[in-house]
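Yeah, one chain of the complex is gone here, protein chain that is, but the others are all in their spots.
Our next item is chain A:
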Amino acid sequence: MNNQQSLWDFMRQEHEKLLTQTLEHLGLTFISLLLAIVIGLPLGIWIARKKQFAGSVLGFAGVLQTIPSIALLGFMIPLLGIGPKPAIVALFLYALLPIIRNTFTGINEVNATVKEAARGMGMSNWQVLFKVELPLAMPVLLAGIRTATVINVGVATLAAFIAAGGLGEFIFGGISLNNTNMILAGAIPAALLAIILDFLLSRIQHLSIKKMKVFLWLVPAGMLLLSSFYFVPITGKSKLLAGFTPEFMGRRDGDLGLREVYGLKIKTVVISDAIMYKAVYEKHLDVISGYSTDGRLKAFGLTILEDDKHIFPPYYCAPVVRKDALQKFPELEKTLNLLSGTISDSVMTDLNYKVDYLKQSPEKTARDFLVQKKLFRPANNGNNGTVRIGSKIFGEQYILAAMYADLIKGYTDYAVSTKTGLGGTKICFDALTNNQIDFYPEYTGTGLLVILQAPQKVTDSIGSSKLKVYDFVKKKFEQQFALEWLNPIGFNNAYALMMRSKQAKALHLKNISDLKTYLEKE
């Protein structure tokens, strides 16, 4: 009950954002759907006439459908940049198959005698198409549009990854922030949209022929109306464009802090961290919310703007381990602490650069580093129980997981299984507390703000001190979750605002206050 209350509170509190996102979502869905109809319908008619092309056209559209949606969005960025354009094109490609296929099937299924009668009465090919074939294929065609609509409502949530808006902003922000209300505030409206649109279209699809004649115009009219929603939200103008991750948008040590503490007013789009660096490098964006040890910082020539008012708390990385695992594997703590103090910010940035940009495997990168630090020992191939290592879904965590795996194999007689790529913080942390993994590398700031959700009082008092934050999360994790923070590895992977070095230099921007001043200048 308490949960429901607060979901309602959240939605009320964020109702403006919710409305904007819902309208954007509808807009994206229907603009792409309209495009798919404009292209797919004639294509379907054409292959119904020229059957020899049906196989290849349907095959091609089918292949498009099988491309994972994230990958398809990824392919679009080099071609179309970020924002609504690539999202609409990707959604359009997904909607194409059901529309082409159902047009084709619908026309083919029109009774041959009826077609012959139409020709026998003296109708021309076009008259047969518009007066007989299309009207009779309409229920099948509408079924295709219905399928495409539901697919698009679902896939449009991913538009939030490439700065195209939509309800995905709440969903992915919520997953990153471990905020169930935020996830539901995006997921429930998205599901409702799918259900309602499906229901409405099914009503039209199953109308009798007489009523269909009266109501059919509602479909294109409705689509045009819904498409236009995308253009309703008017975003403010600003000299620079920022791209922040969904997670950053909802955090006190993120967009909220920038507004409150710095009073920063910048036009912002929501974007996935996977493509954010490239987008700023390619000048689609000017400012991004990166991580201070990210390898792409080096690869793309980016500069960190100094956090002169200290709103980003320290994110020192250390393994978080289940207490029962430490008892079960007595050698574990000692082994994991071998890495402590060995990796500085610049070393981590370099390792990340090798994996994220030079495309070396995390395993090789980890092995090379351990060898270089004379920490590497060949595996014992022991079988005295299996340690389960988890990691989140980005390069740095893969590298750390690989290092830990090598160390455990070399220094103990335990076996190792790794479960890498556990989505965001919430997924990783839940896996740990539900005893699916024994430990994973976590960051002190994430522990403080995302997992413990420490009140503002606490963060204000300890937020700027590396040691205080570490002690606080260590104590609280032990009390609340029976989890142990081992010694920090050394580097601080904090949030940071980044710009292209050249641009920052040209505009004389060194810290966030400079940025604010620049933005407010006429």
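In this section, contacts are C-beta pairs under 8 Å (C-beta built on N, C-alpha and C of every residue); 3 or more make two chains touch, one makes a residue touch a chain; residues count from 1.
Everything that follows uses one rule, which is that contacts and distances are computed from a predicted model.
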UniProt protein name of the chain not shown, from "ATP-binding cassette domain-containing protein", "Acyl carrier protein", "NADH-quinone oxidoreductase subunit K" or "Ubiquinol-cytochrome c reductase iron-sulfur subunit": "ATP-binding cassette domain-containing protein"
Which residue of A:Pro135, A:Gly222, A:Gly385 or A:Gly410 touches the chain not shown here: A:Pro135
Residue touching the undisplayed chain, where the options are A:Ile67, A:Val89 or A:Met123: A:Met123
Contact with the hidden chain (one of A:Thr113, A:Gln327, A:Asn434 or A:Gln456): A:Thr113
Residues from chain A at the interface with the omitted partner, ascending: 111, 113-114, 116-124, 127, 131-132, 135-136, 209-210, 212-213
